[in-house]
Structures are given as C-alpha cells and as structure tokens.
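One chain of protein is taken out of this complex; the other chains stay put.
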Amino acid sequence: MSDPRVLVAGASGLAGALAAALVARHPKLELAAVTARSEAGTPLERLYPRHRVALVLERLESLPLRDFDAAIVAYPHGAAAEVVAELRRAGAAVVDLSADFRLTDLDAYERWYGEHAAPELLGEAVYGLTELERDRVREAELVANPGCYPTAALLALAPLANAQMIESVVIDAKSGVSGAGRGGGDRLSFVNMTENLTPYGVEGHRHLPEIEQELGRLGDGAADVTFVPHLLPVDQGLLASCYVRLAERTSASALASLFAERYGAEPFVELVDEPPGIRDVRETNLCRLHVAGGERRALVFAAIDNLWKGAAGQAVQNLNLMLGLDERDGLS
Amino acid sequence: MSDPRVLVAGASGLAGALAAALVARHPKLELAAVTARSEAGTPLERLYPRHRVALVLERLESLPLRDFDAAIVAYPHGAAAEVVAELRRAGAAVVDLSADFRLTDLDAYERWYGEHAAPELLGEAVYGLTELERDRVREAELVANPGCYPTAALLALAPLANAQMIESVVIDAKSGVSGAGRGGGDRLSFVNMTENLTPYGVEGHRHLPEIEQELGRLGDGAADVTFVPHLLPVDQGLLASCYVRLAERTSASALASLFAERYGAEPFVELVDEPPGIRDVRETNLCRLHVAGGERRALVFAAIDNLWKGAAGQAVQNLNLMLGLDERDGLS
Amino acid sequence: MSDPRVLVAGASGLAGALAAALVARHPKLELAAVTARSEAGTPLERLYPRHRVALVLERLESLPLRDFDAAIVAYPHGAAAEVVAELRRAGAAVVDLSADFRLTDLDAYERWYGEHAAPELLGEAVYGLTELERDRVREAELVANPGCYPTAALLALAPLANAQMIESVVIDAKSGVSGAGRGGGDRLSFVNMTENLTPYGVEGHRHLPEIEQELGRLGDGAADVTFVPHLLPVDQGLLASCYVRLAERTSASALASLFAERYGAEPFVELVDEPPGIRDVRETNLCRLHVAGGERRALVFAAIDNLWKGAAGQAVQNLNLMLGLDERDGLS
Partner (left out) sequence: MSDPRVLVAGASGLAGALAAALVARHPKLELAAVTARSEAGTPLERLYPRHRVALVLERLESLPLRDFDAAIVAYPHGAAAEVVAELRRAGAAVVDLSADFRLTDLDAYERWYGEHAAPELLGEAVYGLTELERDRVREAELVANPGCYPTAALLALAPLANAQMIESVVIDAKSGVSGAGRGGGDRLSFVNMTENLTPYGVEGHRHLPEIEQELGRLGDGAADVTFVPHLLPVDQGLLASCYVRLAERTSASALASLFAERYGAEPFVELVDEPPGIRDVRETNLCRLHVAGGERRALVFAAIDNLWKGAAGQAVQNLNLMLGLDERDGLS
C-alpha cells in the first residue's frame, strides 16, 4: 500500500513551508503538492533553501482535491475556513494551522476574527493539543492546530487545571519573530527588532480566548487568566512563564509528582530540573517544562519552538495520529 | 571655583566604564582618576573604544584618596564595602553601584551576599532610587545605587505601593546580557546566548529582598512579591513586566491619573500610551512606563537601559544631587 | 547673533532622523523644522523615541524655504535633486545625503540612477568627504554627502591613491542593515537577516562609480577597483576591508608613516594597531583605520558607523564647515 498523499496548502509562509519540509522527509507520508498564491510557479526551495523541497508551488484552484488523502492548511485566519471546507468535502483529513476552528463558541470567534466562512464545521473540529486530546485527535477528520502561545501555556498549566488547583494565573509569554510570519513590514524589520523587546496585545491578545476555553474545559470552569505576549529578537523559540496562584497549599515535591505523573510517558514533553532556554528545543518538536513553587504558588516555565511544536511540528504529530501512524514518525 | 574631582573606582567593568565616560563628558564634573586591578596601566579607551576616555587605569592603592571630592565605586558585591569605607574616611561623597549598602537589614544582606565588611555605614547609606528618594539623596554622603531590576520594578510599582493598592505582584523581568557583566565565561558566550532566552534565579534572586524592602517602605508593610528575571539576547536594555493584583477595584483612568500625578514632572520618567520597547530608551537615562488594567488588576511595563538608569546613569543622577547640581546635568 | 536655522528635509528615514537629532542637540545650530511626507503631523520622537526630538514632522510644501539658513536633505536618490534645487534658489546652504550630486559625470549618474532633475547644479556641488575636501567644503553652498561605502573605502585608500601606489584594489565591504533604510520589506525582515550574511551587488553596485571617480581624482587616473558589499546582521556599522596590490614594493613601516602623516591631525580618523571592530565606532563620527602589509601588498581596514560618519554625522561635519563653525561641534 502506498503512503498517504499529503497536500500542504499555503506553503510559502514560514509554518507552511516547514510543514512541507517535515512531510517531505517523513518516512511514511508523501508530499503530493504544495500551494501558494503569488509565488505559484516557484520551487519551494527557492524561497526556503534550507528546507530542500524541490516541489514547485502551485495554485490551489489548479489541483484535483480528491487526489489527496490529507492536507495541512496554513492560510491566514479567516481565509482558511473556506479551503478547509472544500478539502473536507473532497474527503481529505485536514489539520488547519489557523484559528478558524479553534474556538468552539462562534460568537467569541467572530469578536476576534470577523465572520466565519464555515461555521457548520465547528462541531466536527478537534482542538489538536496532542498531549491533551490524543484520543479525540485519533478519531478526528478535522483538527484545529493550537496557536503557539496556547500550546506552551496549556502544556504548562494542564496538570494544575486538571487538578482544579488554579485560582488565577499570569502568563508572561515571549516569542521569536517567526511567530509573526515571514514579512511583517517595518515593524518586524531587523533594524526595529534587534536589541529590542516589546510587550504587545496588552489590552487583550486573540490567543487569550483560546487559552481560557481550554483551561476552562480542563479545569471544569472559568479561569482567571492574565496573558501578555512579548516579541523577542530571536528567530524561532517561545517561552511561557506561568505564575499560578494556587487554590490551596501544596509543596514543591507534590508539584513535581503531579507533573511527572501527567507527562512521564510523553514523547515530546521533557521535565527538566533547571529553567529551560528556548535554544534547548530549537528545531525540535519538544516542549521543555520546569516547575517550581510551593505554598500557594506554582511557577511553570514552558519552552517550545514556535514553528515546530507551536505550529508545523504539532500539525505532523496530529496528522500521524489521524492516519494511524506513530505520532513520533518524521519528528525525531 | 573648579569642578568637583571625581574618582571612578572599578572602571574596567561595563557599568564602571560607562560611569567614567559619563563623568568625563559631564559639563560640571572632572574625571580625576579611574582604577582597575588587572588592567592597571591600560588606557580606558583601549578596553572601551566607543567611550573615548583616554585616562589610564591606575591601581587604587597608588592614589591619594583625599584628592577626590566624590567617587563612584563599581566593585563586585562584597568587595565594595571596604573601598567605600576608605573613601568615606577620606571625605569623599560616594555612590556605590554594588549591593553592599542597599539592604538596611544586615542579616538579609549576609544571607544573600556573605559577611559585610563595613556594617557601621549601613545606617548612613541612602537608597538611591532618585525619583523616590530625591530629598534624602540630596543630603547623603553615601548613596547605595539600586540594582537594575529593582530600579525598573520600583518605578513601575511605587505609585501603587504608595497608595497601598498592591495585594500581590508578579514581576517578570527581562535583561540584556550586559547586566551580568563584561565576561561571563561560557554561560554568557555569544554562542550560548544568541537565539536564546532563559529564566534564572527562579528559586530566589538576590534583587528580591531589595524590591521587597523598598515596596514595604513605600507601602507601609510587607509585600507579596514574585520576581523572576530572564536573560535576553540583547546587549543593553531591561523590561520589567509587572502584574499587580489590586487591593481594591479601580479603573483604567484612575490608574492613569495616579501615574500622571506621581511622575508628570519627572525629567527621567516618561509615561507612554503604548507598551515600551527597550530599544526606545537605549543609551538614555530614561524609564518609560506604560500602565494598563482596571478592576482588580494593573499591568505596568517599565523599560530602562540597565547600564544607564539601571547603573551608571542613575549614579551620575545621584551624584549631581549630592553635589548640588541639576540632576539632569551630563545626562541628556 | 542667533544660531543658523537648519531644516532637515526627509527626517522620517534613519539617516534623516539622526541628522535631525544631531542638529537638535548641536550647541550652535537651531533645528528649525523637520519634514516628511506620509508621517507629516507626527512628532519625530514618536518614530524615533531614542532621539528625543519633539518637533512635529511637517510637509515641505507648507514651509517658507527662505526662513532657513541651511538644510540637510535626506530624500531618496532621484527625488532629492528637485528639492535641493528649490532650497538653493531660496538661498539655503545644502548638504544632500542622496547620490544626486555625487557623480560629476551626468551620463554615469543617469546610467545608475535614471534622469537627473537638476543637472545644472552638478558643477556647483562639492563631494563632501570632509577629510579629503575640507577646503572646498568650506567654500561650498551645496555639498554632496558621500555614500557610506565610499566614505570608508576612500578614507582607507586615499593615502595610497594620493601617492599613486594603487595598481589594483579589492574592496570587500560589510554593512549593517540600517544602511538599507528603515523598512525594507521581507528582504530586510528580522527573520531573514538574523544569523545570515549575504553578498549583493556582485555584478556592480552603484557606489562603485563614486569610488572610482574619487580614487581617480586622488590618484590622477583610472583605478582598477573590485567592490562587493555584504549585508550584516547588525543594526549600525560598516567595515571596508581593502586589499591593495601596490604599484611598487614598500614596507610595513613606510605604510604606517604614510597613513600617520596623512591622518595624524584628523579629529575623526583614528589609526589603530589592531584591526578595528565596527562596535568600536558605533554611534560616533569616527573612522578607525588599520593598515598592514609590505612588499607589493597593503591591507587597510576602515570601520565607521554607517549612519554617522557614513551619513548624518558627516553631514553635520560638512555643515559646520560651510557655516564657519568648528567641524567637531555637536559631534563629540
């Protein structure tokens, strides 16, 4: 039997291009096509030499969608829904990197992102934070891949949320510039970013409802969350520093046990004794977690590569499960 | 009358060298001598070409201390106290960049830094966060210059602490590598720092007692403070992101007024409408503050240059006051 | 008598903004107005917080040009000529940062830059590499400020060219990203520039005719020049590494003497024993030169800050001379 044929739609962006590269070198998947709008006609490796993907970018409209077993969609928020719907109609299993299917509440979505092009699929979509939703992902035909900030924050907080230990939490997150996409204009120019660090989205960032929704589900109720992202002068890497006020007293060793139990067997989560640097996980699908604290306070630090575990890596991890493969295939 | 003659002791480190440069180009101070141990005999400008200070580094022992009207001491913690005591005996006004005279509680000092070489001077020393202690600095003969993290954090929190509005606060701080000194060995090598970001001192950083002491004084009681510093891949710059749980409800406009009243007339504090980037204040003595929030929460972001307002700049600002000059002299 | 009133036209770009800042803090000049097109109405300090220039950007058309004694024009190549002509008609002394008046040969100009809007002024313009043209600059009403690469390369090569010692030369130059302007789109985004280094203009860069013209004038004949620029992942700074095949044998000490004689009294040229790093001259108007070699070969390394000596700093240096001031005023 031949390998599943995978389409990467929107492969000219940073996350889409990495997704294409990961599929291309995957031992059990075939990268069948890559698409882009304005760069159609260009070999992907001209845009991303390091990725060594020789496939030529095509226009999505020119492709027979029934030919693909699965697709990773890396379109901007708002534009993804329609393409996802089309691919689903054609029978492909889809992992969508956008926010379009992450929020279960249509109103919340439309408040942050505008009108939704395929609300009928919201019920079908599974929120693909693999470690927290593995069984549902395995059964899913449509996975909404989490945002990079929620991925780190939720992995940091899930054990506490599950134990209903979170009274309130401050998430101070820092991300490399690739999290904001390939171009970015003046604001993301080298000259403006080097030797700089800037908080943004202070009055509310659109990853907040996603974090609140999932913490609420895990903890069985609303969560009191403060979340502020910062832009770092690095290429890839993301750290979420989480400061939790606990609902009740605990000890450092109880915290350590809680995390060890929850994540001990996870292939892509590493519990470490020292606070992790983002460089430790660069170009890997790993999340490194460090937990400290005691009394009424827990400090959890989660480091990921925003393009890997925060986007394309987790997309492949999810796709593996959806296609009945080992979730580690092609990722180590 | 001739300009006050100023010694910079320990001018081979980053903060000492900048202090020397600031004094050298100060319109009303004379840089009389610069000292260092292992680099004695070298012109300072050979170590720091950009600073253009031609003076040759001398050994402190070779200098007649009575010749100096004032001194900035940039020795390591622990080593400073003795030199400061000597200079005070010789009659010089002293600004000490180390931690040796920042903590009023000798026990707290010795817990974090080891034995104190001149505890008899602790009572005399004034904590030199200029904006908060201007009148006492004006009268002081010995000023303990604050640490870089406390400078940013306390400027961010003072208006709230004064109003006794802080129930608890999380301070997530990020500093450029120069905050850790000139060398640093492997840990601070370019190869380990670039494309990285690391939390440290998670179990307790020695700037914490300094922050707690001053917040306690400002707020008239103990403060519940969580403080975690992070090392950034930038040279100079520091951001303190402060997340305050307020003792009572307030509004965004009330917060804005509180800060405007407190800092409206301050020459080196700027209140800004957008969260500040550290690049905005690079190579200036400014602290840029942005406040947001409402209900039971306030978010305050303070950006400084750790070597300027966080060390040498504030030292000159303090020295100006001690010597009866305008505190802005030589700093704009 | 009041200070000369200076206009900076095109102050929203990196070089124009720095020019405005240098004029604003200049002890003997008055920054009378700053202009920009799309950002008109914005205080300059909102675009460049560090520069602390509170003046609001205006549209050039709204200003009475007769009110200005002098102007620094920081328009794009091609667009500058017309503005310069207008300012000259209004009687202002002008330093133009663009290439529009650097080439004396109209044909050469039009080959590289397109049609010239004010060719009648070419004869009047003086090429403002201050150290090489000081006397002519003093008399000039219109100075064409050199490009950043030519500034470094010509300072490195002038003593050899003057002595007619250059048989051929390879200039391998490296510049920080600010040399390419404020924005730059995708190509100059942080994500594309960090951890990168790229040669460009390999088939011919438009600073080449400028270098050839001046080397020819200095050396009294055509020069055999290879010039390749490279883009560095730094903000400010430029290094020209010059490899000269000499017309005749010489010795290391003869080379050293030649440079010492030529530059010994120059306030902004420093001859150094070790190859200079660009960081040594960051945010200064200095050029650091190191010369080595012997036999038929000379190696000269010139480091400048591309925005200072390579643009705005040298503009002020020239303006000082044109207005009868000390050329160092406002630059140290």
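Points to keep in mind about this one:
Just so it is clear, A, B and C label the chains in written order, and each chain counts residues from 1 on its own.
Assume contacts are C-beta pairs under 8 Å (C-beta built on N, C-alpha and C of every residue); 3 or more make two chains touch, one makes a residue touch a chain.
Worth saying up front: this structure is predicted, and the values here are computed from it rather than measured.
Across the entire complex, the residue among C:His26, C:His116 or C:Arg282 in touch with the chain not shown is C:Arg282. Of the listed residues C:Thr130, C:Gln213, C:Gln236 or C:Thr250, the one in contact with the hidden chain in the full complex is C:Gln236.
Of the listed positions B:Asp69, B:Asp100, B:Asp172 or B:Glu195, the one in contact with the omitted chain in the full complex is B:Glu195. What chain A contributes to its contact with the hidden chain is residues 49-50, 52, 194-195, 276, 279-284, 288, 332. Considering the complete assembly, chain C touches the hidden chain via residues 168, 170, 172, 174, 176, 192, 194-200, 202-203, 226, 228, 230, 232-237, 239, 241, 243, 245, 275-279, 282, 290, 292, 297, 299, 301. Touching the omitted chain from chain B are residues 14, 177-178, 182-186, 188-195, 233-235.
As a convention for this text, only the chains that are shown with their structure count from here on.
For this pair, chain A with chain B, the centres built from the Cα atoms lie 39 Å apart. For the pair chain A and chain C, the distance between C-alpha centroids works out to 46 Å. Shown for chain A are the residues that touch two or more other chains, namely 192, 194-195, 233-235.
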